[in-house]
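Note that one protein chain is taken out, while the other chains of the complex remain in position.
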Amino acid sequence: MTNSKKVNKKDVGKLLSQWSQEFAIFVPSIGSGVATMARWEGKDTSFLDWYRNTVIPPKANFLPPMEEMFSFRKDREGYNIELPPNGGKQLIFGIRPCDARALTTIDANFKDLYQDPYYLPKRSRAVLVGVGCTNPYDSCFCTSLGISPADSNDVDLMLTDIGDEFLVEEVTDKGKKLTAKTSGLKEATKDDETRAKEIKEISYNKVTRKINAEGIVDKLLAGFDDQDYWEKVAAKCISCGICTLLCPTCYCFDINDELVRQQGTRFRSLDSCAFPVYTKMPMENPRASKWKRVRQKVCHKFGFFPMNFNVIACTGCGRCIRLCPVNWDITQILNSLPVRV
Amino acid sequence: MSGATNISPSRFLAQDNVYLPHIAVIERIIEETPGIRTFHFNFKDKKLGEEFTFKSGQFGEYSVFGIGEAPFCISSSPTRRDHLEFTAQRVGRVTNALHRLGVGAKIGFRGPYGNSFPLGYLQGKNLVFVGGGIGLAPLRSLIWNVIDNRDKYKNIALVYGARSPADLCFKYDLDAWGKNKTIKSVTTVDRGDASWTGKVGVVPKILEEVAPSAKNAVAIVCGPPIMIRFTFPVLTKLEFTPEQMLTTLEKRMKCGIGKCGRCNIGNIYVCRDGPVFTYAQIKSFVSSEY
Amino acid sequence: MEQKLRSEVKALLEQGKVDWIIGFEPGSLKFTTTPLITKDKNDAERLVINPFIVNNLANFLTEIMGRVGIVAKGCDSRSIVSLIQDNKVAREDVVILGVPCTGVIDLSKVEKLVGKDRDELNDIAREGDKVTIKVEGKKKGFPSTQVLFNHCLACELPTPKEYDILLGEPSPPIANLAAQERIEKLRQVAPGQRWAFWEKELSRCIRCYACRNVCPACFCQRCFVEETEPQWVLPAPRWQDNLIFQIVRNIHVAGRCTDCGECERACPVNIPLRSLTREMYDIVGELFQFKAGMDKDALPLMTHYEEKEAEDFFR
Partner (left out) sequence: MKPRIEWEPKLVGFLCKWCSYAGADLAGTSRKKYPANIRIIKVPCSGRVDPLFILKALRLGFDGVVVSGCHPGDCHYQTGNYRARRRVAITKRFLEYLGVEPQRIQASWVSASEAGKFAEVVTEVTTGLKEVGPNQLFSEGRQEDGTKTTERS
């Protein structure tokens, strides 16, 4: 008798079908032309074969690139404000541990002082079913940030590839409740669990890129005013928004209005500290120069966010390195921070 | 987080959603200078207007529906509550739209956000207000607040300046304070004109002339960044300690509640932990950011 | 070629002929290079030239002050010339280190060919017209036309015409028609479906502006998408606004776009942007017989005119 269950890989579709009665199921897909978490069409589980991680991080399911906050229509009383309907319950299948940790990380920001009324309800309604990485990218460095590629800490159910089957761990009560009403799961054996442990260890060791996260906050603060250093590391940056918009822990957003024939909408959309207009005020711009923006990006993730919330806002998913058009590599920057004595 | 003081969440959320504005009505518009207007407004919902409280130094996010939102401090005093006021200079998309509005127009308001001037700390002290241009708006809320509780504070001095006589804001207040015997009010302009009989010179220079004593005093500074940068050294020369200098900072604040990410100086979010800071705090932030 | 480059760069910096060098150094991932922007002559040893020098370094010219030595492939040299035409860069301020280019390897084509991601490959080697890919210990050979970027296959100027130092023997154009296949196919579809195609493609745009920011021709201090008065497009990723952004960007760089293909390569969500830029390149060529960046003394396309031209549709 163990605490885990298991399911044959061929039966994943059956699980998803059952769950789709209650949830909107999202799985990795390249149907739109880029790897993202997309609505499951109700059959195909071939993503299990090709998928390493999505380009668009699953944060998009909770903090969409563009999201209606409310709509308004002018009436005699002023404006009639209407909130968008509550979304349904999402089940994200196949989320990687780094991306799941990223959600836990940015929860802190959305819970701080005021409860964010858009992000948090989506989060609490959702179920995350993680699948451990067995083939991390060479740009991944999650292990340096206290995450294992098969980490189960931030999901509700964790699946580990043990050959023809997945071992299913019930991590949270939410996960337990889900498996309790799911048919087709078998009891896992002690051997299965041992196998899963081995697999996790192998995966862990596959992550070779490293950063030294120890004392990083102090190092960043000490070198904060070193303009020469920051100018040097920022030189090749082109100030595009790839690394921030596609980062699973970048949450900064912009708020805008649109008015079409008396019907207005206020929406928020992801924004990026890499853009000069991000901080631009009419009279001045505190971060007009590129090196200041690059510094902000690095220091926010590895300095200011941990100062405020005690956790580094990076999970080592490696997207920023993989996708950067000029190969600006944050691990190189973090490993070459100026040392002040 | 961040060791900031006296911040507490706003209790006036519409439909329990922090991003939803309340509807407010513009009741009066005062043309301060050719590009600056003060708007008097009240909530459409009378009951809300009665319950609403704020502190001097706090700000709100004002919506022009269909155009967008912008942050302005509440420039009226919490001690005078028949209406609320804010002052806006025409500089961008939202302020342009605000300046197109007339009396009776409906706008959105959410807030109040941010910390406030530490009244407890100021009580029993000599207060030196140093303002430039539209920077008088947040000070003004505090000045009226102090005047309405005059016995709780010691001497009050104000040095206020603008580029030219035409650029002076709140002339009606300046007149009132000029007549008030308990306030030492000095108004200056960078460049005078034919009819100008007051002082001529930039604010830091005039402040040095006025030379208020630092003893048991607090200086409260607000104005354009360049003025602030030159005022702190003057105050230091006058033997004000960094703890005795207060200012309110301005950044681009979209959400107003520390979530959207753009108004930080180091780990401090101006909208959430500010906008009122002591110079000591500002110096302790990562310096080249300020 | 690399040795010559390094010694030339060292000499340039030592003799004070340039303040900065922009070149390529090995990247941090397999089969990548990364721009090296330096003042230090010791960095010369880090410079490389290989089949993975993807970036169009001309992009950095407008932001670097002083005299610059720049490593330029044929397409990059055209961008530099285009910047000279537009008075964004003075000819005497750049020392062009011309690289005769035989084409750059498109890793996403390689990935499709072998069915593995780039980091799973052991080696990619180029020899003449053949590229050998080693994967899982086995070597597979492909003709280089199968793995080069489309814009390389369509390249009209592999060896810079405008240069100060040429680092090798000029190489001939590849002129492979396969490069145009995708655009030709698009031209065949009915107009409504074509619009639908772009609607779908642009609906996954995340508005990271990488396409604009890698583009040497996009040098505006402030882009129209960032204007707020009036707000031309919403600063948020919605397909209508994304599409207008792309259309207007293409029109704004007409006559400056050298078909270097950087926008499409930089796009993180695989939008076939070169199907837009190349079409504009062809339109400009057809209507005005203009090819961007071929002649530094030519006037920029949009600042001059002929008495009689392109008038058939005027009423």
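Each chain carries a letter (A, B and C) given by its place in the written order, and its residues are counted from 1.
By our rule, a contact is a pair of C-beta atoms (placed from the backbone, for glycine too) under 8 Å apart; a residue touches a chain by one contact, two chains touch by 3 or more.
Just so we're clear, the structure is a prediction, and the values are computed from it rather than from any experiment.
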Fill in the blank from the handout: In the full complex, the chain left out is in contact with C
Problem - Residue of C:64, C:113, C:165 or C:283 touching the missing chain in the full complex - result: C:283
Problem - Contact partner of the left-out chain, one of C:63, C:129, C:181 or C:199 - result: C:199
Completion exercise
Across C:11, C:166 or C:302, the one contacting the chain not displayed is C:302
Fill in the blank from the handout: Had the left-out chain been drawn, it would touch chain C at residues 186-187, 191-199, 224, 232-233, 240, 243-244, 247-248, 250-252, 254, 276, 279-280, 283-284, 287-288, 301-303, 305, 307, 309-311, 313-315
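To be clear about the criterion, only the chains that are shown with their structure count from here on.
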Problem - Chain-level touch network, classified as line, ring, star, complete or other - result: complete
Practice task
Find me the chain with the mean Cα position closest to the mean of all the protein Cα atoms on display.
Solution key: A
Exercise for the section: Find the chain most remote from chain A, comparing centres computed as mean CA coordinates. Expected result: B
Practice task
Would you mind telling me which chain pair, B-C or A-B, is linked by more contacting C-beta pairs?
Solution key: A-B
Problem - chain B-chain C separation of Cα centroids, rounded to whole Å - result: 50
Practice task
Scan chain B for residues touching two or more other chains and write them down.
Solution key: 92
Practice task
Spell out, as numbers or ranges, the residues of chain C touching 2 or more other chains.
Solution key: none
Practice task
Could you pull out which chain A residues touch chain C in their complex?
Solution key: 32-34, 36, 52, 55-56, 65-66, 135, 137-139, 235-236, 238-242, 245-246, 254, 256, 258, 267, 269-272, 275, 277, 290, 321-323, 325-329, 331-332
Exercise for the section: Give every residue of chain B touching chain C within the complex, in rising order. Expected result: 92-93, 96
Completion exercise
In their shared complex, chain B is touched by residues of chain A numbered 69-70, 72, 74, 77-79, 81, 83, 109-110, 112-118, 221, 224-225, 227, 251-259, 264, 266, 268, 271, 273, 278-284, 286, 292, 296, 299-300, 303-305, 307-309
